[in-house]
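What follows is a set of notes on a single structure, which appears directly below.
Excluded from the complex is one protein chain; the other protein chains are retained at their positions.
Note that the chains take the letters A and B in the order they are written out, and that residue 1 is the start of every chain.
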């Protein structure tokens, strides 16, 4: 799709409705200001109702209707959910779980990511779409598959096992290297034949953590290979049409998105912030920042979101009046060039019929449709925002291998990346400091400050990268349990944190995780919990010490001048207020300026292109930067005002 | 069994005891006033210890002993638990769960309900019983199987799959109709070959809800077919002997009992109210009302209950002195012509040895036996109550398809039918208004008021039926989320609640389910929670509005004059007091008179035939309708007194 406007639209599933409804759909789309729809995501069984018998007539008709109405089509290849006949003819394509249970068709995403049979059939279907619609005027974007890994992230079948072996061969070359990488002398797990290499199926107790980690890496790659198989076909047949698939904006380690992003022509995001959650908009901000960063700063699309209630988290709370508008503007502010809903018309049957839509079960004479149509008109007015960029001086390091490994069994404490990342992102958001979300190996040259939440596992390259950043005058804020393991989940020996001792100017002698409700007071008057490193400074200055708890008198927070920069280290989890103070202090030191100063709490400010977006997440009116904002209100100000 | 007395007795399992014990059993039965026993429920392995080798000698002897003692026998066909050799010779008869695990013998009920092998073997055994005992003077009733579906409600094996397909063929005729009924265009689930139709086995995410619902309907029918296979044989060989099986009085959607009831000559109820639960007697009242209504008002039997502690809900609290007497009288008051216990003599071994019995492990010199024997004598004095009826002017609508579908995944809120039905039944019970429990399609002509708790799914016939009831001058009380879906779980489009908009005189624009502890105040001074419909009145009068919460100012409770009657609608869950006031008001309006007025709280009054039963569920004495009732006391008053 062209970045010549803020696109507005929805998933459109006309095959669920009789032909008579389609013209009415087009009429309402125009009324709502729809510029684009995603078509055909679950169309496989409709375009190929029996093996080899195809019926594209209905789709031809819909494409024409949309084209005539000037609505751009993000056309899906229909491969997200194979037809029932496909599973019957190729039962080995059904995924198998850790216990060996082969999953049944009857929901969606019931395919083994490693299956060559599935991949070929999917590529074949994509080719049919490409040949038939490649030159259709309505075609604007290919949408491959759908929400890869949302339900089936891993498969433990024999086909996957073979594929896993091939992947490991490519990664490690020989078994000696694999044995070394997996530390197989522990518990007598040494492998002497490739046939002995297995996925981490249900076993008597904790599995080999390096095997678990590699299996997740492999599974992400196996899903990506599904995408690539279709993409190759599409690129060859329709070289000018951009291609994407929709990534998930949620706190689950679905796949290693940084390795996916270069394969997408535009990054597309499915985002379902929870209306019941008072902090949902902060998470949403994070995911927009992540997606924008995955695209290297280029605009992304919010490919799916809900107009109101979401179906799978009962109670399904609707979005109150104004909330969808607010969150849609947030998307645009943070880099999206499109706001699209799942779905256009609420389904009458099936598993998601209580998911809100643009057109409800009751029709269009209601709040949801009216609000959506008004928003469509409003976004049309932001045409010149499209294609512009969102500047950021701070980078937050976020790594999937670290996420996967940190949450494996038998870590010193049950740390969870979502909580850990949120704890670092929230104070930055509150300060109205825009953040890019980057890998540990990313080019950090543009950033004044790099924030590193709990990077347990890190590559040598990442360690050097962060070191270089500080040495060259950058600043760093890092939390405990970072730099402990290498890429194979092997401890970096010789004193924690092996990768960062010199950078941080300290040694951690022991980890003292705190129990459930246990807290420790700091000499700054604040509290901490969850974890306490026993820090032995080796050059670092102590910013805070424990007053009580198991490490009373010992350092809790330190700062180390290193090269031309500084590295601040948190050996514990300070309370929210302390965290905010520390972040504020570090920002000041790094010379990072917020987008706007002195805004009331709950007001988000983002600069995009020449616009300043002010978003009031409060249910009361506020005065922000001289502008009055209604409850849940939005202002888009031209810069220079 | 003849309805010439209130039967009193127990399950009798003499095969667990040496012959010497049997005469002592008979002696104690006489002492306890036992008139009937259920014999042979788990006798298959005893009467056919090896394939084809039968041994009925012990049963002959017991039948004769009972016959000589004048004790009627409800004779089981012994098919509830196949012998171990049967499972070994026919492993395909063992049930398979959703994950594909084939269950093992070694507990009970280990048969696939669709298995023709099991059904034939069971019918064959029933025939042997019929031929041998069909003319035995002690035989009073055939007891087929036992607690169908108590543990194995559904089977996912290949045999069941084939049977499910046949059932669907019979229901829908062709695949187009099935695809339409199951809304299979959603998620690309269209079926083009009957071989693709599967039971809802474990899948990547939510299954097709219409498939889930039909599978439960089918599973109920498959169990019923087991019953019918035996019943046909018995009816042919012993045409004069009544036949039944025992239904479960519990808050689980075991099977669609309304379709079972016409197949039973007398409705038999297994009822285990929990002595720990202070509201157990209200649930018990409900289940008696349900069973009486299933029999069309004819007396039912309480086929199983406990003299004291129940074994499977640890801690197993005994019934305190008087409680068994009270609850047994409640059964009679609400229409039972029999009070029977599981079991006569507490087992020394096996999984239920801590279930109380008439004769305990310690023998008969104890409280339980003494109380039971006294009760036996007392019930003998109620001989002329047998066969009489319990009048009711209120009907409560209760539907299994609605129950199954409402509790499927991804509903707007996690509503649970047990809670929802109890919330409507309790205020009626407290007002001492007797209630029939009916299907939505039942003949409602005799009722002044029909109460409809949350009838999410309803057939067109049901919708017309309720409409007709109000039009003709009846009254209706209905709760939110009713009339939303048709029999295939497809939304009735055009505005909620599709089936009842004109009847209720309103439209519901959106559902606003409330979160966990969230409440909303009403302008009546009461509170509500769980759910809030956004109601747009279209003729209905507003009885209460929200004062706060997400729908402040909007209607919460409405009433609509429709034809000659009224339809009252609750768009939320009011608190208990508000619910009671509303029910009281609706009863007044409908002209329903309680069985008795002005009784103390906790006293239950039921009219049966010419008797008024007064049951004091309090642990203190009360004066009720001029009668003094001891704690847990009972009075059975001749009417006209």
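Assorted remarks:
We adopt the following convention: a residue touches a chain if its C-beta (ideal position, glycine included) is under 8 Å from a C-beta of that chain, and two chains touch if they have at least 3 such contacts.
As the structure is a prediction and not an experimental result, all values here were calculated from the model.
When the full complex is taken into account, the listed residue touching the unshown chain is B:320, out of B:2, B:320 or B:593.
One of A:40, A:145, A:209 or A:335 touches the chain omitted from the figure, and that residue is A:209.
Only one of the listed residues, B:24, B:92, B:180 or B:352, touches the absent chain: B:352. Taking the complete complex into account, A:409 is the one of A:365, A:409 or A:610 that touches the chain left out. One chain of the complex is left out; on subunit B, the residues touching it are 13, 15-16, 42-46, 49-50, 78, 80-85, 87-88, 95, 99, 101-110, 150-152, 276, 308-309, 311-312, 314-318, 320, 346-354, 360-363, 366-368. On the side of subunit A, the interface with the absent chain consists of residues 99-100, 182-193, 195-198, 200-211, 409-414, 488-491, 493-496, 507, 509-515, 531, 550, using the contact rule stated above.
Keep this in mind: only the chains that are shown with their structure count from here on.
Averaging C-alpha coordinates per chain places the centre of subunit A 48 Å away from that of subunit B.
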